[in-house]
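Shown here: the complex without one of its protein chains, the others still in place.
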Amino acid sequence: MNRSKRILAIAVVAAALSLPPAVYAASSGQKVNIVIQVTDNNPAKWNLALNNAKNLQKTFGKKNTTIEVVAYGPGLNMLRFDSAVSSRLGTIAAQGIKIAACGNTMKSMHLTLADLSPAVYEVPAGAVEIVRREREGYAYLRP
Amino acid sequence: MNRSKRILAIAVVAAALSLPPAVYAASSGQKVNIVIQVTDNNPAKWNLALNNAKNLQKTFGKKNTTIEVVAYGPGLNMLRFDSAVSSRLGTIAAQGIKIAACGNTMKSMHLTLADLSPAVYEVPAGAVEIVRREREGYAYLRP
Partner (left out) sequence: MNRSKRILAIAVVAAALSLPPAVYAASSGQKVNIVIQVTDNNPAKWNLALNNAKNLQKTFGKKNTTIEVVAYGPGLNMLRFDSAVSSRLGTIAAQGIKIAACGNTMKSMHLTLADLSPAVYEVPAGAVEIVRREREGYAYLRP
């Protein structure tokens, strides 16, 4: 390797290192990060969102894929322990898909984690969580 | 600093400079830009969108955050001077959140700015505005 090639190689590595991790991953294809938003109070949409999550994980490969379903606003009803998709939530979470409940919505609906499926965890605010993920390079899907 | 470290440092800076501004901002965390789409004719969705805008601004900090709410299609009804959220629009705009009305939708609904809340401004086309913002690195949210 001559000197100018060496400089170029260093520059390419440096350029890669200076990119946000997700953009780098997207270019190398090594890691797929996806945030799925649920804001409708509609069981058909809930099932669609969970089907999408499952299928995306299967397509891109479990170990290469991070999928986070974020429910907020009227969509939070999806996460109630007695919701129409409650039995699916445990299965989906056991497969490594993350399911986040919006803390702000929980407060305004007077709900605590005890009212929700044990498969979910709380984030301070659903919209903030989604924007954060997008800024980390996650693809956004709103079924 | 030895020579190869110096070259690496130059390359890192150069790499950062060559990124589109928004990607660079996202990686440095200095600026948060968000475009929020409203296309449903649904007052509950309008309130949710405005709540999200307010909360995102509060979380990321007013001076670091640019938030633009873009209403088009059936969502334009949110911006009528007598809409269900009309009183909120002035408050939201006074806090520095931008509220854009789609000019194409206005034309097809035979509306002018005089029919809309004084808090809003017109853009030529809502969908074009949103795509432009995404290309500038704005995170996209569609409640």
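Here the chain labels run A and B in written order, and each chain numbers its own residues starting at 1.
We take it that contacts are C-beta pairs under 8 Å (C-beta built on N, C-alpha and C of every residue); 3 or more make two chains touch, one makes a residue touch a chain.
Note that the structure is a prediction, hence the values are computed from the model and not measured.
*Asks:* Write the list of chain A residues that the hidden chain touches.
*Replies:* Counting over the whole complex, chain A touches the hidden chain at residues 4, 7-8, 11-12, 14-16, 18-19, 23, 26-27, 32, 34, 44, 48, 52, 55-56, 59-60, 139-143.
*Asks:* Mind listing the chain B residues that contact the chain we can't see here?
*Replies:* Touching the chain left out of view, chain B contributes residues 7, 10-11, 14-15, 17-20, 23, 37, 39, 73-74, 104, 124-125, 127-128, 130-131, 134-135, 140, 142.
Here is the rule we go by: only the chains that are shown with their structure count from here on.
*Asks:* Counting in whole Å, what is the centre-to-centre distance of chain A and chain B, each centre being its mean C-alpha position?
*Replies:* Centre separation, chain A to chain B: 22 Å.
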